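Okay, handing you the structure first.
Up next is chain A:
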Amino acid sequence: MSSALASLAVVLLVAPVLPGLIARTKAILTGRRGQPVLQLYSDLGRLLRKGAVYGTATTWMFALAPVVVLATVLCAALLLPLDGRAALIRFSGDAVAFAYVLALGRMALVLGAMDTGSSFEAMGASREATVASFAEPALFLALVVLAVLTQSLSLSGMLGSRLVPGVEGFRMAAAAPFALVAVTLFIVLLAETARVPVDDPATHLELTMIHEVMILDHSGPDLAFLLYAGAVKLALFGSILVGVVVPRASLAPWLALGLLVGGLVVVAVLIGVIESVTARLRLTRVPQLLVAAATLAALGVILVLR
Partner candidate 1 sequence: MLLVALILAPALAALGAALPARRAGRLAWLLAGTALHAALLVATWVTGPAAAAGGWLAFDPLGGLVLSLVSVLTVGVATYTVGFVRPGDPRAGRAFESCLLAFLAAASLVAVSHHLGLLWVGIEATTLATAPLIYQRDDPHSLEAVWKYLVVCSVGIALALLGTFFLATAQVVGGVAGRPLVLDDLMRHGAGLHKAWVRAAFLFLAVGFGTKMGLAPLHTWLPDAHGEAPAPVSALLSGALLNCAFLGVLRAFQVANAAGEADFARPVLLGLGLLSLVVAAVFVVRQDNYKRLLAYSSVEHMGILALGSGMGGLAIYGSLLHMLGSSIAKAVLFLLAGNIVAAYGSKLVQDVQGVVRRLPVSGVLFLLAFLAITGSPPFVPFMSELAILTGAFRSGHAVLAVAMLALQAVVFIGMGSAFLGMSLGASPERGPPIRERAWQVAAPAVLMTVLLVLGLHIPAPLQRALAAAAGSLGGVGGGP
Partner candidate 2 sequence: MTLLFSGLFLIGLGALAAWLLEGRSRASGALFQVLAVAGCALGGGAAVRVLLGTPAVQIRYHAQVLGGDWVWGLDALSAAFALAVFVVGAAAAVFGVAYLAAETRHRRVGASHAFVGLLIVAMALVVTARAAIPFLIAWEAMALSAYFLVVFDDTQAGVRRAGLIYLVATHTGTLALLALFALWGGRSGSFEFDRMMAADLSGALPSVLFGLALVGFGVKAGFVPLHFWLPEAHPAAPTHVSALMSGLMIKTGVYGLLRVITMLPGAVAPWWGWTLLLLGLASGVLGVLWAMVQHDLKRLLAYHSIENIGIILMGVGLGTLGMAYGRPPLAVLGFSAAVLHSVNHALFKSLLFFGAGAVARATGTREIERLGGLARRMPVTWIAFLIGSAAIVGLPPLNGFVGEWLLYNGLFSSALSPAATPVRFAVWGAAGLALIGALALACFAKVGGVVFLGHPRSPHGREAREVGPGFLAPMIALAILCVVMGLFPYAAVGLAWPAGALVAGLSPGSAAQIGFHAILGLRALWLFTLAIPAVAVLLWVLRALLLRRRAVARGPTWACGYAATTPRMQYTGSSFVAPLVAAYRGVVGLEVRRAPGSFTTEPIDRVLEHVLLPAWRAVLDVSARVRTLQHGRLNLYLVYMLVTLLALLVWLYAAGTGAGIRP
Partner candidate 3 sequence: MTQISDFLLLAIVLVNFALLGATRLSTMIRAVAVQGGLLGLLPLVLHGGPSLHAVGLAVGTVAIKGVILPRFLTWAIREAALRREVEPRIGFVGSLLLGVVAMAVAFAVAARLPLPPELARPLLVPVALATVMVGFLILTTRAKAVTQVVGYLALENGIYLFGLTLTEQVPFLVEIGVLLDVFVGVFIMGIVVFHINRAFDSLDAEQLAQLKD
């Protein structure tokens, strides 16, 4: 319990580092100095101190969106066994709750974008919904593999279970499925957190954006909420990935926490590398990528059901 609380606090605290790390990695690889790693903290601080401007068309929906997005991300965090053992809230099928609460955030965000009455935001919203509709099945297939491997319906079981690589009682046969799941989850992560090759947060042409264009009109604390929520979401998916690859149930709490943070850093760097070596996919190709990811997971399901 205490360890869970502690790790939750840590994750929420270090989350804003990750975008900085990604940016820095890209900068280094492309031979630039780039922004400081802790840039996001100062951004958040400044934004929180600012006032806000609202489009004339907007209603309370627009203002509500950031709040709901952040709230859902935070609630999703409650379901993850960040300390590698057990989540603060766990129940049979909480994996479903995890995905669906994030979906609630997505709905709010999309509606908020539509609320501006501008075709750019709406365009982003439509793309967000489209991408998500391909990402969700992949995510669930991955969860199925984990559920079967760990004989558990709860994230706490799937990620905190002892039946993961490197632990006694682990069946080598499960290595392949785990690998597949890891790849799938990573692609899903890229999609969910609006990263290259699915989306490019750094582009400066609205027509090509997905996530960024949706939050185009937000300002002040609202924008801060959204940015922070994005960072935490990245951290959450990252920690799922870490939980799959590095089993920490048997380790001492502080060690588990350390491993988690380390893992998150690795993930961030990895993302940075990918963003700098690959180009962004054409929007029509994005579904293919996600379908491919789903196929990998499906392969995993076949392996474990066999």
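Simple rule for what comes next: a residue touches a chain if its C-beta (ideal position, glycine included) is under 8 Å from a C-beta of that chain, and two chains touch if they have at least 3 such contacts; residues count from 1.
On how the list was made: all candidates are chains of the complex that A comes from, given by their letters.
Note that the structure is predicted; figures quoted are calculated from it, not measured.
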{"item": "Chain touching chain A (counting every copy) in this complex, out of 1, 2 or 3", "value": "2"}
{"item": "Parts of chain A lying in touch with candidate 2, wherever the complex brings them together", "value": "48, 50-59, 61, 63-64, 66-68, 70-72, 74-75, 78-79, 89-97, 99-101, 103-104, 106-107, 110-111, 113-123, 125-127, 129-130, 132-137, 139-141, 143-144, 147-148, 151, 153-154, 206, 216-217, 220-222, 225, 283-284, 287, 294, 298, 301, 304-305"}
